[in-house]
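Yeah, one chain of the complex is gone here, protein chain that is, but the others are all in their spots.
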Amino acid sequence: MCRWLAYGGDPIAMDTLLFRPCNSLIRQSLYAQRAPAPTNGDGFGLGWYGAIEKPGLYRDTMPAWNDANLRSLAEQIRSPLFFAHVRASTGPATARLNCHPFRYGRYLFMHNGQIGGWAEVRQEIERSIRKELYRYREGSTDSEAFFYLLLGNGLAEDPERAFARTVRQVTDIMRAEGVADPFRMTAAVTDGRRIHAVRWSSDGRSPTLFHGNGGRIDCKGSMVEFGDGGGCTIVLSEPLDEDAAHWAEVPEGSFLTAEAGRVTVTPFHPR
Amino acid sequence: MCRWLAYGGDPIAMDTLLFRPCNSLIRQSLYAQRAPAPTNGDGFGLGWYGAIEKPGLYRDTMPAWNDANLRSLAEQIRSPLFFAHVRASTGPATARLNCHPFRYGRYLFMHNGQIGGWAEVRQEIERSIRKELYRYREGSTDSEAFFYLLLGNGLAEDPERAFARTVRQVTDIMRAEGVADPFRMTAAVTDGRRIHAVRWSSDGRSPTLFHGNGGRIDCKGSMVEFGDGGGCTIVLSEPLDEDAAHWAEVPEGSFLTAEAGRVTVTPFHPR
Amino acid sequence: MCRWLAYGGDPIAMDTLLFRPCNSLIRQSLYAQRAPAPTNGDGFGLGWYGAIEKPGLYRDTMPAWNDANLRSLAEQIRSPLFFAHVRASTGPATARLNCHPFRYGRYLFMHNGQIGGWAEVRQEIERSIRKELYRYREGSTDSEAFFYLLLGNGLAEDPERAFARTVRQVTDIMRAEGVADPFRMTAAVTDGRRIHAVRWSSDGRSPTLFHGNGGRIDCKGSMVEFGDGGGCTIVLSEPLDEDAAHWAEVPEGSFLTAEAGRVTVTPFHPR
Partner (left out) sequence: MCRWLAYGGDPIAMDTLLFRPCNSLIRQSLYAQRAPAPTNGDGFGLGWYGAIEKPGLYRDTMPAWNDANLRSLAEQIRSPLFFAHVRASTGPATARLNCHPFRYGRYLFMHNGQIGGWAEVRQEIERSIRKELYRYREGSTDSEAFFYLLLGNGLAEDPERAFARTVRQVTDIMRAEGVADPFRMTAAVTDGRRIHAVRWSSDGRSPTLFHGNGGRIDCKGSMVEFGDGGGCTIVLSEPLDEDAAHWAEVPEGSFLTAEAGRVTVTPFHPR
């Protein structure tokens, strides 16, 4: 189980959310509160949009709490849209190329969860990735494979349908291979403008997902501060502070879209 | 706070103690039980004696639970005397050269604890290291500095006296600089034949220290197995399994010597 | 292009060949003499046989010339059979899991060369790996994929036939995909007893391969010393010293077997 965070809105310094709140994402790398295991120390990643269409990507195998480079980048870089992820491996090795987010063209993708029976279904799933996308696969995680399926299933045209198709494709292969373990995912993808997130699982036990919204977002002391009005959204695995008014839980079986600070959550039942 | 383990006796594969017991040292890197904080993920190190006088040294900045190289070395290498350490930094950066054990000639040293007010006393302590030793200092930790003081204070001739002198030297400097924070240490040193360990603190709150002894040591299931007779000793921060009969706690203010499986524990009150 | 070395014979400390000769493998990581580019700084690996059937494996992404751990391991570990490799990437990322040698059960494999048009043929080649082997694939290199094909093509039963089959399988896929670039390889594999090496290419321009043989092997000054008699073999990309009498070049299109210090070289023309 991993922890992740996506932000979209007015440009802010990334450390505002990554380092400063009491339950910041970096704090979650050491002491996650709503995860089965507290430690997410098997690498981390940061993807952000800036002056060019292609997002920046910084991933490393150190625990996030330990990386002076990450702290400096988070202090320096202001971005209107960024993804950050701290990893707890479910098997595949700790390596930069297995760290989230994954990038393809202008897209970023990150994930918390697991495709059950991955060792059984992996080869068939990889066969299903379009050849022109497959050449970019670098690692061995289920998450990266899911992303390339998603891209091939029309992510650019209709993200919700692409997610539904990909979930069906994966669960079909799992069934064909006789996998009994569940498929659980809480994933996010963006093209640099809209953030889409999915909370779904085959057994009704997907990892948690929350969002918070408001005007200009800052961090005061150890609490996140949401300005009046709207325009800024945080989508994330678990709240950054203890003020329940700041965070709305996204229910199991949901598809979330955040664009220009407007969040919609609709039921997501691909099967 | 860190966790460490020293073994001396019949040659054994290092994974017998590092990976296999239920509360193995590697397990402690993720979930230490008797430490103020459970995670010791800021690097690790392994020092061992083999065919040559100079011990081997393997240190890295990955968390120990994450390092496939460490697992392979621990499986392969059989050694009659080895030190292993998982680090939780008290400040100095995560870097190989700040990882324990430290090596000089045929000596290895490792430490769990902290010289209070390190930033205040560091320069004066480093001035006190003998010039011919100082050139080998690579990092910025209090532990490495203590080791070079210890070497200069006659470690080769009389280890207990060298520890006492060094503790006095450090506490003198702390007092001169007006440091109020305590000096706490649970340290081990070896020349490849004898293991010495100290549990001491200026405020009576030093980190825990245990030892276990017996004949040929193995691991059965998740429990350590001590054969009849003697000859083998484990000195360590916290027990490797839950059988209280296996482990004796070393009291605060003690100096331990283990040689050829015989352990002596004497009071250590340098001031 | 990479550089590699395989040793079989009386147990020797690995630094005898890795660090001490004037053109040692570690020297070749910085200044290879017979390679198109001199620098092999994109990671390295070491595999060796010791007390247990499964070989040890130590791989890292630092340049080999830079890694204090590698130096210490090479000094400490004596082995009757070891593989060492310094990498110059032909594309796939620098990551431990893309470093050679690759290990499966009691086997080690390493490679210098390139399957032409890898991005074109990769997915089809990966499809051809047996499912029960595919789950162990961690990286994205052509070399690791070739190894899993080789294992599935009967490496355990008949290594030469397995190599021939695998080369045909790869070249068939290359032709089907319309790849014009050549397939060049200088590879080695071992089960812990025999070392097999192949020098072959589709265009007659495979990387160099040499071997040296004699009794007890040591290093005197910066020259390799071969004792009288036999029993010890080095198979490698380029000579470790400048004494031409020490090294025999293996011609293009050859299959080499070294066992108990006896070396046979036979023509290898899989197509």
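We call the chains A, B and C, going by the order they appear; numbering starts again at 1 in every chain.
Everything that follows uses one rule, which is that a contact is a pair of C-beta atoms (placed from the backbone, for glycine too) under 8 Å apart; a residue touches a chain by one contact, two chains touch by 3 or more.
Since we're looking at a predicted model, the values are computed, not measured.
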From the list B:22, B:95 or B:265, which touches the chain that is not on show? B:95
From the listed residues C:15, C:42, C:126 or C:191, report the one that touches the chain absent from this view. C:42
Chain not shown: contacting residue from A:68, A:156, A:176 or A:260: A:68
Given A:58, A:146 or A:268, the one touching the chain that is not displayed: A:58
Where the missing chain touches chain A, by residue: 13, 48, 50-52, 54, 56-60, 68-69, 72-73, 75-78, 96
Tell me, which residues in chain B touch the chain that this view leaves out? 92-93, 95-97, 119-120, 122-123, 126-127, 129, 131, 134-135, 137-140
Hidden partner chain, residues of chain C it touches: 30, 39, 41-42, 61-63, 65-66, 68, 89, 93-94
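We take it that only the chains that are shown with their structure count from here on.
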Leading chain pair when contacts are tallied as C-beta pairs: B-C
Report, in degrees rounded to the nearest 5, the angle of the rotation taking chain A onto chain C when the C-alpha atoms are fitted. 180
Computed distance of Cα centres, chain B from chain A, in Å: 40
Using the touch definition from the top, which residues of chain B touch two or more other chains? 68
